[in-house]
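Worksheet for the structure shown next.
With one protein chain held back, the other chains of the complex are shown just where they sit.
A, B and C label the chains in the order they appear, each numbered from 1.
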Amino acid sequence: MSVSEPKAQAARISREQLAARIAQDIPEGSYVNLGIGAPTLVANFLPETLEIILHTENGLLGMGPAPEPDLVDPDLINAGKLPVTALAGAAYFHHADSFGMMRGGHLDVCVLGAFQVSERGDLANWSTGAPGAIPAVGGAMDLAIGAKNVYVMTDLLTKTGESKLVEACTYPLTGVACVTRVYTDHAIFDVTPDGFAVREAFGENTVASLSELTGLEFAEIEAVQLS
Amino acid sequence: MSVSEPKAQAARISREQLAARIAQDIPEGSYVNLGIGAPTLVANFLPETLEIILHTENGLLGMGPAPEPDLVDPDLINAGKLPVTALAGAAYFHHADSFGMMRGGHLDVCVLGAFQVSERGDLANWSTGAPGAIPAVGGAMDLAIGAKNVYVMTDLLTKTGESKLVEACTYPLTGVACVTRVYTDHAIFDVTPDGFAVREAFGENTVASLSELTGLEFAEIEAVQLS
Amino acid sequence: MIDKSVPDAAAAVAGIRDGATIMIGGFGRAGEPVELIDALIEQGAQDLTIVNNNAGSGDSGLAALLARGRVRKVICSFPRQHDSWVFDGLYRAGELELELVPQGNLAERIRAAGAGIGAFFTPTGVGTELAAGKEERVIDGRTYVLEHPIKAEYALVSGWRADRWGNVVYRKTSRNFGPVMAAAATTTIVQVDELLPLGSLDPESVVTPGIFVDRIVGVGDRAWLNEGDFVGGVDIEGRPLASASTGSATGTKRKVDQ
Partner (left out) sequence: MIDKSVPDAAAAVAGIRDGATIMIGGFGRAGEPVELIDALIEQGAQDLTIVNNNAGSGDSGLAALLARGRVRKVICSFPRQHDSWVFDGLYRAGELELELVPQGNLAERIRAAGAGIGAFFTPTGVGTELAAGKEERVIDGRTYVLEHPIKAEYALVSGWRADRWGNVVYRKTSRNFGPVMAAAATTTIVQVDELLPLGSLDPESVVTPGIFVDRIVGVGDRAWLNEGDFVGGVDIEGRPLASASTGSATGTKRKVDQ
């Protein structure tokens, strides 16, 4: 999913630009979980003037930014195990309550990374299935099925040029028919009953060029039915 | 279960004596739930020198005695909806956590009233099954299956002289094979794999007289296997 | 800015539709959201299904809602109290449907709804008529019965203090069903004695995080708490407990908070 050096390419936006674009779609008052890795970047682009409440599944609502280096509290970390802060209005709770919040559908948005997303919204993001790899799932499967809107943030293509949007996932699944929308460096795709629809194409990209890159045909945007 | 005026009868102990007798069997450090009605009397006989922690299922461990009349707090009541106090070391929690404590087997003792108890430890204490009666179960079924030791406190006989210890309950059940021991005004009975055994007979009562009153044959006390 | 507070109880219960299922917190009068119930009576929604531990006592609060004929069904564990005459009359007249649920199963079914659990196996009620017809399973040698979540469109809950994000703390045993109901309803409405500025509540002590709360209304000191009969204690046979009527006769005084 990561690209070590972003190439100059008019058809792609940077990861920071993508994070900023995702942040635009999160309304004030939302309860949001940002998955570990690239999705945490989204927090940097949430306007400070808006109150958006971040959830971290290890037991905190109202998570704030990283602390000053000399104010790190080892008992206050996020799901990526990095030091964070707590805002006024925060609340701590235990793990069963925290995942009950997810599973019970109380989060408005979660943003996750992906290896693959299928046309019906299946997500693969926890295992490449590579032999000998140490398996680890964490909260990925709970997040995938637990928010009202599951947004994926990812490059459209792998480093070797393969599309991460696929007809059917070949990597082990994280969740079935769970993704609402995919934010990529080329375009934004909605998952619709008729497959992916191009919601917004960045720069030079067109529905035709995206179709060529992914090998997929896209649903008409009129068919979009967001959950 | 209740007798409006205790008769002078050498074969019976009073309800207060029975409560005191039950209190003797509760060791220090026990977590105890006393059911509404007569069982709450047991609290009056727990030695003040011993720390025994009372649970009330509406969300409190470390329940204390009734408050002075001018210090009643309407937000601090017991399962019988009477005003109580909280001791130093108390903790409040919500209803799901409170019943998780019971169901999870964390209480050492609960003391309940009964209409009937069967030889295999079935309890009937929530409904007489009378037509037209308003049914109400409360926490009775949770308490019946939820403590390590379920003690019943009851008169041995109904007002019309029928035994509350029976081969099989005829009233609607509260729980199956859940009673550990029955404290009555005539004697204490253990529930054993072979039926009731007379653990202790009060006053003039003998195994033979108790057998006559109840119409039951009793297991040898040697067969007692307490849980 | 997130501000879930609304100006008064009428605004808090606005929009509740006929036929709704409404969870109402409280165990007896402790935690009963009386001001919200009074507003619901004014608001007019009818044909309601009410989820509560009890079924009203005396003539106020939930009992008053029942008395107005606005409730079709009650899901509860313990309707019978010495002062549940309103419920008793309607039930005997066949004008109220009752689903009786053991108290712990009631709490756990509500908790399951909020926590996204599809169903669960509980040992409570096994072999009794309240489990009749329900699926049984033996797990590790013990018999369990399958119970399903109880959800609701609305929850009316009484807390003690809250902030504008909807974080709530409770007082003592008035906590009871509030936290699980708040999580189990689509729209959760909480009345509190006092609304405090954001940041006033200790994050370690918040019991209901704001994510579960949609509307908050400050109702001030609950005057009825200090007046008369708030208890409805009964013995195992349903008779009023002596000390309950004593409490009623002498009146009560609210203890100063620690």
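Keep this in mind: contacts are C-beta pairs under 8 Å (C-beta built on N, C-alpha and C of every residue); 3 or more make two chains touch, one makes a residue touch a chain.
Predicted model, so just to flag it, every value in this text is computed and none were measured.
A.B. asks: By the document's own contact criterion, which visible chains does the hidden chain reach in the full complex?
C.D. replies: Result: the unshown chain touches A, B, C.
A.B. asks: Looking at A:Gly29, A:Gly64 or A:Gly80, which makes contact with the chain not pictured?
C.D. replies: A:Gly80
A.B. asks: Quickly run down the residues of subunit A that touch the omitted chain.
C.D. replies: Looking at subunit A, the ones touching the missing chain are residues 1-2, 35-38, 56-60, 66-67, 69-78, 80-83, 86, 92-96, 98-100, 102-103, 113, 122, 125, 132, 134-142, 145-146, 172-176.
A.B. asks: Kindly note down the residues of subunit B that lie in touch with the hidden chain.
C.D. replies: On the subunit B side, contact with the omitted chain comes from 28-29, 31, 51, 53, 55, 60-62, 86, 88-93, 96, 99-107, 146.
A.B. asks: Kindly note down the residues of subunit C that lie in touch with the hidden chain.
C.D. replies: Subunit C touches the missing chain through residues 108, 112, 115-123, 137, 139-140, 142, 144, 148, 169-172, 202-205, 207.
The rule is short, and it goes like this: only the chains that are shown with their structure count from here on.
A.B. asks: Centre-to-centre on C-alpha atoms, which chain is most distant from subunit C?
C.D. replies: The most distant chain relative to subunit C turns out to be A.
A.B. asks: So how far apart, in whole Å, are subunit A and subunit B when each is placed at the average of its C-alpha atoms?
C.D. replies: 55
A.B. asks: Could you put a whole-Å number on the gap between the CA centroids of subunit A and subunit C?
C.D. replies: Using C-alpha averages as centres, the distance is 38 Å.
A.B. asks: List the centre-to-centre spacing of subunit B and subunit C in whole Å, with centres computed as mean CA coordinates.
C.D. replies: About 28 Å, centre to centre.
A.B. asks: Where in subunit C do residues touch at least two different other chains?
C.D. replies: 111
A.B. asks: Subunit B: which residues touch two or more other chains?
C.D. replies: None at all.
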